[in-house]
Structures are given as C-alpha cells and as structure tokens.
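Only one protein chain is missing; all other protein chains are in place.
Letters A and B mark the chains in the order given here, with residues in each chain numbered from 1 onward.
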Amino acid sequence: MTQFRPRFLLAGLLAGAVQFGILGFAFADTTILNVSYDPTRELYKDYNEAFAKHWKAETGETVTIRASHGGSGKQARAVIDGLDADVVTLALESDIDAIAEKTRKIAPDWRGKLPNNSSPYTSTIIFLVRKGNPKGIKDWGDLVKDDVQIITPNPKTSGGARWNYLAAWAWAYKEYGGDEARIKDYIGTLYKHVPVLDTGARGSTVTFAERGLGDVLLAWENEAYLALDEFGADQFDIVIPPSSILAEPPVAVVDGNVDAKGTRKVAEAYLEYLYSEEGQRIAAKHHYRPSKPELVPSEDLQKLPELKLVTIDDPIFGGWKKVQPEHFGDGGIFDQLYKPGQ
Amino acid sequence: MTTTQAETGWRFRQTSVIPGFGLTLGFTLTYLTLIILIPLSGLVWHTAALGWSDFWAIATDRRTVKALEVSFGTALAAAAVNVVFGTLVAWALVRYRFPGRRVIDAMVDLPFALPTAVAGIALTSLYAPRGWIGNLLAPLGIKVAYTPLGIVIALIFIGLPFVVRTVQPIIEEIDKEVEEAAATLGASRFQTISRVLLPGLAPAILTGFALAFARGVGEYGSVIFIAGNLPYVSEIAPLLIVIRLEEYSYAAATGIATIMLALSFLMLLVINLIQTWSRKRYG
C-alpha cells in the first residue's frame, strides 16, 4: 500500500479557512440599505455619492449606502420577507402600503411625512420608437395599429408597467367617453401586441434597445432618455404623447428596521436630502421631474416638456387603494383582459 | 460483501466487521434531514395548510396549467433532440478515432460546469435577432429567442451531457463479437444497428432521456433570459413560482412548487424503475 497523505484535502480546507478570515464582513461605519426599483440605478449611484459627501461634511461620519434594485413588487416582497432595508424608494405607493400592512414596519401615515406625498421626484410615461418612427406612432391610439409590436413589462410585478397600463387606460377613458367595455377592449387589444412581458422595466428596455424587439417601448421618461444616452441618439426617437399619467414614485423610511439598527437619523436625512438643491439637480440630471423645480437650473428642465398629465387620484382611478385590487389584484381587470395565446 | 451472513429473522442491517456504520449513517441522516427533508416538508406543510379546494384552484388555474405545459413540453422536445444527437455523439466518441476527440469528449461536460446564467445570456445573445445565429435565421422568418423554441434550445444545451454520459459507457461495454456474429449471419450494418445494438442501448438511452427531461423541467437560470417570459406562451413553471412570490402570493407559489416536486419524485421513480428493469434484463 502506498503511503498516501491526503494533502489536497487539507489544502482545500485550509484555503477555505483562510478565506473565512479574510472575508469577515467588517464595516466600521454606518451602513444603510436603500431598496429601490429598476430604473433608479443610475440616479442613486450619483445620489449616494453626493449624500455620503454631504453627510461627512455635516457630521464627520462616514456612511456607506448599499443599493438593491429590481422590479418594484419584487423588491417590496423581499422587504416583507425580511430584507433589512433602511429606506425604500419604490415605483408605487401601493408597494410601500403592502410593506406597511404586512410587516407594520412602516407607519401607515408614511405618505404625509415628506413633502409632495413623499415623492421627491415624479415622472411620466412616454414612447421610445425606432429612429425615424417608421410605424408613425404619435399617440396612444396608434399603439393598437395592426403591425405595431409594443414592449412593456408585466404589471403584476413591475411598477412602471402599472403606470404604463394606467396611462393607456386614462387615454382610452377620455377617447371613449368612459365607456368601460370599449376601454377594456382597447387595453385587451394593446396587450395582444406585446410579444415579451418582462418582469421589470429594465428588462423591457434591454429587450427593446439591445435585443431589437418591438416597434415601441412604453417607458418611464427617465428610462427612455437613458436608453438614448446608452445606445446613441441615432438609434431611437422619443415620442411624447399628448397626454399621459403623472407617476409619483414614493420614498419612505422603514421605521421597524432603522429603530432596530439605530440608523434612523441618517436614513431620514438620506430621504430629506433628496429634496435639497443638490438632490433635486441630480434627479433632474437623470431625467426625473423634480418636485421643487425652482431649485434646478432651467436648462436642465427644458428636456422635460409640458404635457397633459392625469394623476392617480383623478376620479377615473380614485387612488392606489382602489386601483391596486381592482386592476392588478388576483382575478382583477388585468387578469381578465390578459389572455394571450387564446 | 459481508464476512458473516445475517442470521435468520429480520435485521436492520447485516453484520459486518467494518466499523463506522452508526457514525456515517447517523451523520448522513442528520445532514439529509437538516438540509433537504425539513425544508422540503416545510413546503409540503405550507401546501397542506392551503386546503384542498384552494390547492385545486391553483392547480387548475389556466396560467399554472399553461406554464406546466410549456415546461414539460419544451423539456420533452429538448430531451428528444438530445436522445438523437446525444446518442450519435456518444457513438462517435466511443467508436471513431478522429482528431479532437478528446476535446469533444471534454466539451460535452461544459453544460455541467458552465453556470446556467452565463449559458442563458450567451444563448440569448446568439439567437436574438441581431445575434450571430439570430441574424442568419431572421431572413428565413425563424424566431428563436423569446419564443418557446428558445427554451428548447437552452434545454438542449443543459440536457446534452445527461444523454451522452449515460449512453457512452454502455456503448463501450458492447461486445464486438455480437456485431460480428450478426454480420456473419448476413445482417447488413443497418440491421445490426437497429435490431441488435439499439435494443441493448435502449435502457441507457431511456435513462438519459429521463434525466435530461427531469433537469429540463426544473431549469431556470438559462431559460429566463431567452424565453421572453410571455404568460400562456413562453412562461415556464419555475418562473411562475418566482412571479407568484413577487406578487406576495405565497399560496400559489407553494402550490405550484408542490406540484412540480411531486412530478420530480415521479420522474426519479421512473428513472429508478428503468434502471432496475434494465439491470434485471441485461445484467
């Protein structure tokens, strides 16, 4: 029998042990976690840097901001399941409401805690089309023309997709004088033109811009401009429809988590600073509509044109508390209308 | 195997001079229970708490049914393709000597070693309308990425080694005298292959098919990038579980997961049956 020393085994275990030692997660300073939705990646990358600098200057403390991005509904689910968010900056009021209801970690009156219904920036839904707009898409009615393919994410999981859906609904409501059967027919037809239903807004942008699918992308305004910046303005045109919806992505401190971790002060400051001059300018730079436009130099606002915007609190909808179960709940209107492959 | 035969009467194990039975089996069972059994029974327990009528509603929901159909249908198609090409690859690797044989032999295991997400984005980039293969197929009107066909492609990639690696050792074991005898008796090469060799390979091919199929049904990482994820059309069951979770619908997620789990059990059982059967028949 040869003398065999199981050296490779020991070496493997040793390597494992060494990695343990080196990798011990040590953060000497405060760390907060911002759980956000898909299209805000670039915005918060800039903002986190700016805030960390501001906080250092103000208090001398070093703060590390961690970010998690994904479909708004998915992110809310993770927080409900225990993801330790200090602040949530999501696409929809109803996602934050869901966290508040299911975990009681957010006070029910969170919406009143910060200015402008806790929305430091707003946005709207516009169209991104192929260069030269070959299909001639100008308004919501053009979307259901025979040969048009629409890219939009799944309203059940994506916040942006719900705004897309509601913007289309608002247009149809006006067009058909509130005739519900005709509105539903329009929405149903619209979703028959959708070849891919991604789970998040970012997935849809990739599908449209990088994969070359579809004739028109229903997109957050900021997401559409970002696509222009990333892929070059020679590939796409932005089409601003005459009317759309005022999307108010809200922010909130997760009270339960910040109190447990002792990070309330910095978490609150983090959200408040979004309303400062610097916060508002960063938002505008990333094509969000600042809630305090007076703080932003006017040339940054020029790219954000005026259009007729319906709000979620308009009687057509009656607020998120009503819209969420009625349209997007299990068996709701979207489920009734969305039946592809039939 | 054992030095002393077990005495008459029921005994949990036959006696043996080898030590360590209690220790190793004890550790195995503890670890198995902690890592696999408790979590899985948690799933079953959650589903049981649903009640029969709720569970039935989830199981017969049209979207669930469609997603299961897509998962099973595409896995079946991919496994069928792999049976044909996998057997050919195995045959070539064993019977032919050609330059690069070693490299191809090693390449077959690539899907085992390559992370599924990497495979997913690579295949998507290849087959998207602007990809290397996609732009060749586009003028022919063939769409692969974002259609059920794309799922099949991803599952062919994932499942190939299962077929090759199950069939290959059996081909290696074939006694060439059998073929010589068949040829001497006047059988053409085609007859020898179809009447003599293939029946002998059938159990291995079936096992490979079942393994590739079972793996394909549950596959997630490589599929979600290329599938298009269109409900009722190209949405696979594992993705539907994730979507239900994202909609806070734990009941639906666990319900679908339990159905898939039960089907996986069934698949394993079938695989084991095939193997037992073939062992009995072919020794």
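Following the convention adopted for this analysis, a residue touches a chain if its C-beta (ideal position, glycine included) is under 8 Å from a C-beta of that chain, and two chains touch if they have at least 3 such contacts.
Definition applied: contacts and distances are computed from a predicted model.
A chain of this complex does not appear here, and its UniProt-recorded name among "Malonate decarboxylase beta subunit", "ABC transporter", "Sulfate transport system permease protein CysW" or "NADPH-dependent 2,4-dienoyl-CoA reductase/sulfur reductase-like enzyme" is "Sulfate transport system permease protein CysW".
Of the listed residues B:Pro111, B:Gly150 or B:Pro203, the one in contact with the hidden chain in the full complex is B:Pro111.
When you scan B:Leu50, B:Ala145, B:Ala253 or B:Ile274 for touch with the missing chain, the hit is B:Ala253. The chain that is not drawn here is touched, among residues A:Ala78, A:Leu143, A:Leu166 or A:Ile187, by A:Ala78. Listed here are the subunit B residues that touch the chain not shown: 1-3, 6, 12-14, 16-21, 23-25, 27-28, 31-32, 35-40, 42-43, 46, 85, 88-89, 91-92, 95-123, 125-126, 132-133, 153, 156-157, 160, 165-170, 176, 179-180, 183-184, 189, 204, 211, 214-215, 217-221, 237-239, 241-242, 245, 250, 253-254, 257, 260-261, 264-265, 267-269, 272. Annotation for subunit A: contacts to the undisplayed chain at residues 1-4, 6, 8-9, 12-13, 15-16, 19-20, 23, 25, 33, 35, 38, 41, 66-70, 78, 80-84, 103, 200, 202-203, 205-206, 209-210, 230-231.
One rule holds in what follows: only the chains that are shown with their structure count from here on.
Within the complex formed with subunit A, the residues of subunit B that make contact are 66, 124, 128-130, 145-146, 228-233, 242-243, 245-249.
Of all residues in subunit A, those touching subunit B in their complex are 71, 73-74, 76-77, 80, 98, 102, 154, 156-157, 194-199, 207, 210-213, 330, 338-342.
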